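Missing here is one protein chain; the remaining ones are kept as they sit in the complex.
== chain A ==
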Amino acid sequence: METDLLKVEDLRTSFYTDEGEVKAVDGVSFILPKGKTLGIVGESGSGKSITALSILNLLASNGKIVGGEINFKGKNLLSFSDKEMREIRGNAISMIFQEPMTSLNPVFTVGQQISESIIKHQKLSKKEANIRSIELLKLVGIPSPDKRVKQYPYELSGGMRQRVMIAIALACNPEMLIADEPTTALDVTIQAQILGLIRGLQTRFGMSVIMITHDLGVVAETCDFVAVMYAGQVVEYSDIFTLFEEPKHPYTIGLMNSLPRHDVEIEKLEPIRGNVPNPKEMPTGCRFSPRCPAATDLCRREMPELLKDDDGNDVRCWIYSEKWEGEAEVTVYGEKRIAKGHGSETILSD
């Protein structure tokens, strides 16, 4: 039985600018099992949104997918025609965006906008679509849906609009929902409501969700699996528990160290030194090497592959490869740990 709804393998997306090719996504692989939530975490410019747009093939005209495979239910989406992709979008795969204030067209009512994809994909009449729109508004927790359906976006608050966006995304019962920083533009209390709503709807309809965020808190709260992205690459992919308990990649460890936690006493948070590399001038070798406390000449010379272990957890770091000799010391939240090379039973030990 096929349990992997989406399998992305070695995805590469480039943008062609006046200054040459910019490899925005350069080797992204992950698996999204049916009914689960995958978090894609990374800094601004790490390629997480581009990854999402690549899945739906919605790149700007100067962007192009130059390699890899995106298998959705066993079919490679990259081989689909424009028309076939339009059938997928909003139907089997839906997307919600970061900015609810500008994601709705100001000249149409909420109802008209929800109805649009229902009429397109499910071939319902306007009247039936309107009834369905009211149901959907009710589903996403908007009070007085029969009145709201006739309102225009400017009459709704940010949180309300994001609920409307979710209603639009859910209109055709998608199998997969891509949420691109759905809560970034909202304030904290509304954030929690929206995340709760997405999670509730997910369990109710058995959807798979890709949650794109830079917030590890959101990841901890909502995801089953996590892909950590750095400079256009997945540097670590694992299940949520492993990621938080035994982060492997020095970048992930750096992220954890810069996150305040209530269960550990620590005097000072440790930031990751340096800056994200300019995508036009990527370092040779590992892209994190200029900022990595454990980097060696090998790291600076050669790019590590994404190493897979038996549990399906991947990491892109030389420390865990056969080429690494000896041990590496890493500090996870003030606690010194030894990261051992390939083949040892305990990759991280106290």
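The rule is simple: a contact is a pair of C-beta atoms (placed from the backbone, for glycine too) under 8 Å apart; a residue touches a chain by one contact, two chains touch by 3 or more; residues count from 1.
Convention: contacts and distances are computed from a predicted model.
Asker: Just go with whichever of "ABC transporter permease subunit", "SusC/RagA family TonB-linked outer membrane protein", "Multifunctional fusion protein" or "Ion-translocating oxidoreductase complex subunit G" UniProt uses as the name of the absent chain.
Answerer: Answer from the record: the omitted chain is "ABC transporter permease subunit".
Asker: Just name the one of A:T102, A:S125 or A:N278 that touches the chain not displayed here.
Answerer: Once the missing chain is taken into account, the touching residue is A:T102.
Asker: Out of A:E21, A:E155, A:E305 or A:E327, which touches the unshown chain?
Answerer: Within the whole complex, the residue contacting the unshown chain is A:E155.
Asker: Just one of A:I50, A:I142 or A:C292 touches the chain that is missing; which is it?
Answerer: A:I142
Asker: Of A:K23, A:R163, A:R287 or A:R316, which one is in contact with the hidden chain?
Answerer: A:R163
Asker: For chain A, which residues reach the chain that was dropped from this view?
Answerer: Those residues of chain A that touch the unshown chain are 56, 58, 61, 85-91, 94-95, 97-99, 102-107, 116-117, 120-121, 138-144, 147-148, 150-152, 154-155, 157, 159-160, 163, 165, 168, 190, 193, 196-197, 200.
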